[in-house]
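Missing here: one protein chain of the complex. Every other protein chain is in place.
Chains here go by letter, A, B and C, matching the order in which they are written, and residues are numbered from 1 within each.
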Amino acid sequence: MGSVKVSQLTKEFSGVLALKNVSLDIKEGEFFALLGPSGCGKTTTMRCIAGFEQPTSGIIQLGETEVNHIPPNRRNCGMVFQSYALFPHMNVFDNVAYSLNIKQLNASNLVAKLPVYLRLLNRKLGNYPKYIEQKVMEILEYVELDQYAMRLTSELSGGQQQRVALARSLLMEPAVLLMDEPLSNLDQKLRHSMRNTIRRIQQDLGITTIFVTHDQEEAMSMADRVAVMDSGEVKQIGTPIELYSRPSTPFIANFVGTSNVLKGSVIGQENGFSIIKGKGFILKSTNHADQTEVNLIVRPENIKAFKPGTINEDKLTNIIDGTVLVSTYLGSIVRYDIKVDEYQLVVDTTFVPGEAILTEGEKVQLSIDPERVLII
Amino acid sequence: MGSVKVSQLTKEFSGVLALKNVSLDIKEGEFFALLGPSGCGKTTTMRCIAGFEQPTSGIIQLGETEVNHIPPNRRNCGMVFQSYALFPHMNVFDNVAYSLNIKQLNASNLVAKLPVYLRLLNRKLGNYPKYIEQKVMEILEYVELDQYAMRLTSELSGGQQQRVALARSLLMEPAVLLMDEPLSNLDQKLRHSMRNTIRRIQQDLGITTIFVTHDQEEAMSMADRVAVMDSGEVKQIGTPIELYSRPSTPFIANFVGTSNVLKGSVIGQENGFSIIKGKGFILKSTNHADQTEVNLIVRPENIKAFKPGTINEDKLTNIIDGTVLVSTYLGSIVRYDIKVDEYQLVVDTTFVPGEAILTEGEKVQLSIDPERVLII
Amino acid sequence: GGDSEGDGKVGGITFYSPETPDMTKELGKKFEELHGGSVNVQYAGTNILVNRMMAEKDNPQGDVWYGGGGILPFEAAAEKGIIGAYVPDIANGWDTVEDGIKVKHQDGKYVGVEVFVLGFAYNTELVKEDEAPKTWDDLLDPKWKGKIQFPNPAASGTATLMVLNQMMQRGEAEGWDYFKKLVDQASSMPDSGSAPTKAVSMGEAHIGVGFDFMAYEQKANGESVDFVVPDKTPILVNPVSIVEGGPNPEGGKKLIDFLLSKDGQQILANWYHIPINPDVESKTPLTLEGVKSHAVDLDIDWVNDNYDRVRNEWKDKFQ
């Protein structure tokens, strides 16, 4: 029931092509992330799956069934809206309990429906059954909002509202859960604990989850597989490690983590290494390529930077000279922008308190392990 | 004109104490970040400064003037709202140009006001002067939305909307700019370029900026100083490096980057080292403390993890035994959760492709440089 | 409807009437007292009642219709076929037209139960008795400029009758000339026939054109109003008739008999209407005998033939 298959999905908004032939094949119980720059079509894809947008063309299948013409409320697809979409007239508890009320409504006969309607319209008109109270309070505890149950949603902070939206769709326990940047307004601590909560509930219930995030780290650490989108198209699908270590284009390399992309030509082979020459560098790589003109991808953390002469050069290979442009302190690491010929390379080094940071304008030597030089 | 001074600010919402004696002293042209968990009062602080909330008590000064009773439109405080607050009846261009229109209105005489009114009512009724067109298009280019100038804001993706909100307040060139999570819905690439844009404009014009973010990295890399808030109170104010290396409480240590907090007692002094003993460990530290019962703070990246016996123990100090609980792959690093007695320590190691990752349940030895053991 | 059962013989009678409901209810009660059955009084304006009877024509709900500010609506209704023929014994001897007053329909489709006089109400605080206009020409006196109200002929049948009357008296060209002047004199021409009299009692107008009983009823309430019967003025009966195809025709006929009986007529008189039955004394200074001499000889056929034309001309000329 829980698999999601999208084939050749295209969506046009009055002249704007928001999605072009998007195809995804998501297995039951999989945790699938959509990554991509702002405006690339992530939200639109989700809204098509949930049934709020009618595709211009293409087929959407949930489980075995084509759902293009099934109304949204019968798709059993939970969704965390990017815009939260909280019910402004209800308090936190009622917002979260909504889906349980609806389930009770659908399960009960005409007479039994009445009290549910009444309490949906006004809390004072009807009591919730114990089991609903318990479930709601439990999920509210998970999102650390149990003390806020009786607040109106307009009396919450942005992050609190976002957690209400999250709790509301988690409680629904749908077959497919669509989450559109559900954690974007939370601080890191909370985000970590929310990630665990989501992951736990998702795995306990085997919910197929599609997750949009702007946060690569989040996508990488949580997802079974990731699709990278750009301008309405899917560019690459794979596991996080695949994407990180074998990006298929410089765009993806750059998008999934920071990358330095260098253009060069393969000028020869030596001891199993390819030798590549470009502006300002000659580098060895353990990779091989068929064509001559290639792109090299080097991750910032795979470049070592040191003051010229401080380390015996013999020990190192792939040495390049550069000049420090900017140094930025990022908590546990120091990031340098280093100018090498016409390139501006990003280099991350672990910050060691007390140790001097390279200053701007300083000359520097860089060294890269040939195994870390990726040819694409 | 641009300095911001908040003294003893307290704000109560019908019984809820959202801010308690918040004091901030922000210098002209400073880039100041507010950090803190969800619901700690960041937005409320900003709204008080901007004049949308009347403080229950406390004084707010902009420059030399007390502004408690000055209406928001005369405070010259730009604000990027957490909820964007874009004008739904205007297109992107008109949204962004709004503040320039207002400036033109205030500067012109009665007759000259008319065309401004007309074009505010309906774009078709009046043309923008060249200089406004230029300025707006320039800022739209910065936020990479120049192609979207004529779209209605409801036809934009979440991240695009957020950038419109950002552009709108940047164009205003206020004395004080308040930004409430202005980048939360952007992907990392875009966030980096937006950060640079903000930083550049801010410095060019010397705008005092207060910035809320849930992203410590962002706060650390951008801000001149950071205030950490919790439950409506300011806990520590300092430069990013101060906060990272000298957090005043375990809460801050934990909030500003990840930390391992260990409880122990000082059991002696040796060669200038303090010796601290706790459950499952004895550690040396170059720090000193007056009291006996202390908290030790160790950053994850300052702990080395290796398989027992693979490295000569003599070379290392501060060795602790542990068991791997979870290993998480985070792009460029691998994060281990390691059990040491009753503690669960977080350890980050650089990911080296091809090198084996420690597996769950494996025994492990940890080593920490005494200089990296912080006593607070 | 007529389906509710009374004492088995008379049954329920649905009684449509635009006349004062307190009065018609009193009539109904008295009838029930004397003859049994039950009278269901349905009150509404004449226009509404007629329209209702037209709409109900396929399945009539009423039995008796009494009153309409004179015979004109009944003439129209007779043509539309919504009223039936019934002449009670007492009226069998009457001529269709007596002293210029048409007292019953030529085919018996209605019969008069009381007499209405079109005349002038005046405010006794603003106008002395001897100053009050005595003829229709007196209304053109410049001293009344802006102080007269009369009902709008475009809206009210009574007013159209007033126009037709002058046409018959003066000839058409003269007649229009007269009304051009009269309209100039008027401050307002309300749609309702009772409004001018009411305006007079409020002091809004000095003189108002209307029926006698309106002024006398107001006077009895203590308002400063009195009434003048001008020379050569329309005097009409206010009729009753049976509804064509109504559910309880027998009961209806009994009710009509009652209205013309002494008991019924006495109630009408108590409400300041001039009774048609000479056995009952009028409560106002006016009696049938007394006003007869003022009656203009109305050619009802001419009225019926020229009604629409004159009204349309009025609208064209004065709206």
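Keep in mind that, in the parts below, a residue touches a chain if its C-beta (ideal position, glycine included) is under 8 Å from a C-beta of that chain, and two chains touch if they have at least 3 such contacts.
Here, contacts and distances are computed from a predicted model.
Visitor: I want to check something: the complex is missing a chain, and I'd like its UniProt protein name from "Pyruvate ferredoxin oxidoreductase subunit beta", "Iron(III) transport system permease protein", "Polar amino acid ABC transporter inner membrane subunit" or "Phosphoribosylformylglycinamidine synthase subunit PurQ".
Guide: Options "Pyruvate ferredoxin oxidoreductase subunit beta", "Iron(III) transport system permease protein", "Polar amino acid ABC transporter inner membrane subunit" or "Phosphoribosylformylglycinamidine synthase subunit PurQ" narrow down to "Iron(III) transport system permease protein" for the missing chain.
Visitor: Quick one: which shown chains sit in contact with the chain that's not drawn?
Guide: Even though it is not drawn, that chain still touches A, B, C.
Visitor: Which residue from A:89, A:200, A:288 or A:307 sits in contact with the chain not drawn here?
Guide: Touches the omitted chain: A:89.
Visitor: For the chain left off this view, which of B:78, B:182 or B:278 is in contact with it?
Guide: B:78
Visitor: Would you indicate which residue among A:155, A:233 or A:371 is in contact with the undisplayed chain?
Guide: Checking the options A:155, A:233 or A:371, the one contacting the hidden chain is A:155.
Visitor: Consider the whole complex, including the chain that is not shown, and state which of C:35, C:104 or C:198 touches that chain.
Guide: C:198
Visitor: Which residue from A:9, A:22, A:35 or A:50 sits in contact with the chain not drawn here?
Guide: A:50
Visitor: Could you tell me which of A:4, A:132 or A:172 touches the chain that is not displayed?
Guide: A:172
Visitor: Using the document's contact rule, name the residues of chain B that touch the chain not shown here.
Guide: Residues touching the hidden chain, for chain B, are 50-52, 71-73, 76-79, 81, 83, 85-89, 98-99, 102-103, 105-106, 120-121, 154, 168-169, 172.
Visitor: Tell me, which residues in chain A touch the chain that this view leaves out?
Guide: 50, 52, 69-74, 76-79, 81, 83-89, 98-99, 102-103, 105-106, 117, 120-121, 152-156, 158, 161, 165, 168-169, 172
Visitor: What chain C residues would touch the chain not displayed?
Guide: 1, 18, 20-21, 40-45, 47-48, 50-52, 54-59, 61, 73, 76, 80, 123, 125-126, 152, 154-157, 183, 186-192, 194-195, 197-198, 201-205, 214, 218, 221-224, 308, 311, 315-316, 318-319
Simple rule for what comes next: only the chains that are shown with their structure count from here on.
Visitor: Based on the touch definition given at the start, go ahead and assign the chain network to line, ring, star, complete or other.
Guide: other
Visitor: What whole-number Å value describes the gap between the mean CA coordinates of chain B and chain C?
Guide: Spacing between the chain centres: roughly 89 Å.
Visitor: Between chain A and chain B, what is the gap in Å from one C-alpha centre to the other?
Guide: The computed centroid separation for chain A versus chain B comes out at 20 Å.
Visitor: Residues of chain C that touch two or more other chains: which are they?
Guide: None at all.
Visitor: Under the touch definition given earlier, write down the residues of chain A that touch chain B in their complex.
Guide: That would be residues 13, 16, 35-39, 42-44, 82-83, 155-160, 163, 180-181, 184-191, 214-217, 220-221, 240-241, 244-245, 254-258, 299-301, 328-333, 335, 348, 350-351, 353-354, 371-372 of chain A.
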